[in-house]
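This report refers to the structure that appears directly beneath it.
Missing here: one protein chain of the complex. Every other protein chain is in place.
Moving on, here comes chain A:
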Amino acid sequence: MDLAVETLDVARWQFGITTVYHFLFVPLTMGLSILVACLQTAWVRTGKEHYLRATKFWGKLFLINFALGLVTGIVQEFQFGMNWSDYSRFVGDIFGAPLAIEALVAFFLESTFLGLWIFGWDRLPKKIHLATIWAAAIGTILSAYFILAANSWMQHPVGYRINPETGRAELTDFVAVLTNNTAIAAFLHILPAAFLVAGGFLIGISCWHLRKRNEVAVFRPSLRLGLWVSVLAGVGLALTGDMQGKLMYEQQPMKMASAEALWETSKPAPFSIFSYGDVQKGHNKVAIEVPGALSFLAKNDLDAELPGINDLQEQSVVKYGPGDYRPNIFVTYWSFRLMIGVGMVTAGIGLVGLWLTRRKRELPSNPWVYRVGLWTIAFPFAANSFGWIFTEMGRQPWLVFGVLKTEAGVSPSVSTGEVLTSLIVFTLLYGALAVVELGLIRRYVKAGPEPIKPAADKHPDDPSGGGEDADRPLAFAY
């Protein structure tokens, strides 16, 4: 019995570590793929050289990042079977379909066209080459949708029945799974979240160069693009976050109550700014609150009644049998706050930055402006990680909300030692790769955008890449 609990804990740590790590790369890939495609489009339409240089500069940072996103993604697919085989048996009928469709519809598109984009600079006509980065970007976005549809089914299961003979979940309505309102809300929230990461990345790196007035022609437009993207993403995040919060109060009230440390059912319910509580006794010792604000956020009504953790716990015991149905409240409370706080700070920096760099103004001279700009890179990554930690930890103790508990999903045939081995191996490997990737990104950022060799686009519209000369050097080679 003890051993089973340990396997569960180790498997959960592994899922947490590999998923949060993987999701450092994914939002940057999503956001940056679109922004690079936009920059290349600007180049193709205007022919201005600084757009081409910006495309290549951000493009190579994008590729350094993409490589890690790609390879860590394979682990995500494999670990359902390796560590969570009982979960896979239970939900394979439903959960496997979006995963398979993601590979078939999105992942092939992304990988194949990215290969064409990387190596195709002198092999494809200009416009076709531009289309390849758009195809890869669309693949990336589609991929996010299918993964979120799969994850949202775990948050809010729809379109299924439990087969009384086998005890397994079976799909009854696939359209319901794909149009799950939880999935749509999550997708609409993740999209601006990804743009916030890409925006912060552009802001920080552009600031690093602009501090020294380096390549202003490339980095001033890049900075402005990053600032606009962050501000718009911030607005999008607030709107879609509000939408998600309201849905969550209907679908997973315990998650939202924990996010607010709202112990007792309240009418009206206050929004907590800071609190420190006693989980055993189920109350807060210290609380700074805005009266009625939570009621308004959850129901658009300043006086609405919202259920508290203690009542929800009692209701869950009646509904599902004895047990503790509260997630780790410390984690949900703080990850929720940090997600919102750090995300809003990023958007705020974007707004200030837009004012400071407004049209025809000289670039600011205060070095602190650029220092803060550089830090901005980290904020949206942190906000994204806290967001996922909140989403996944807030669902506990459920693996599929209200249907399957996390402890019931773990692989029975795998030993604690095996899971521990893989946890250690992945943690060390991921740690080492993070150091390598950061080193490379730093190096390429420092090197800055490269000059454009006039020979490189001599025959941009010649599909064969300029004659049958097999000895001509490749425009790009590993």
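Here, contacts are C-beta pairs under 8 Å (C-beta built on N, C-alpha and C of every residue); 3 or more make two chains touch, one makes a residue touch a chain; residues count from 1.
The definition used in the following text is that contacts and distances are computed from a predicted model.
Looking at the choices "Multiple sugar transport system substrate-binding protein", "Carbohydrate ABC transporter permease", "Cytochrome d ubiquinol oxidase subunit II" or "Bordetella uptake protein", the name in the UniProt record of the chain not drawn here is "Cytochrome d ubiquinol oxidase subunit II".
When you scan A:Asp86, A:Asp242 or A:Glu407 for touch with the missing chain, the hit is A:Asp86. Listed residues A:Leu130, A:Leu171, A:Leu202 or A:Val345: the one in touch with the omitted chain is A:Leu171. In the complete complex, the residue from A:Val10, A:Val36, A:Leu52 or A:Leu124 that touches the missing chain is A:Leu124. Those residues of chain A that touch the chain absent from the view are 60, 63-64, 66-68, 70-75, 77-78, 80-83, 85-86, 88-89, 91-97, 99-105, 107-109, 111-116, 118-120, 123-124, 170-172, 174, 411-414, 418, 421-422, 425, 429, 433, 436, 440, 443-444, 446-448, 450-451, 470-478.
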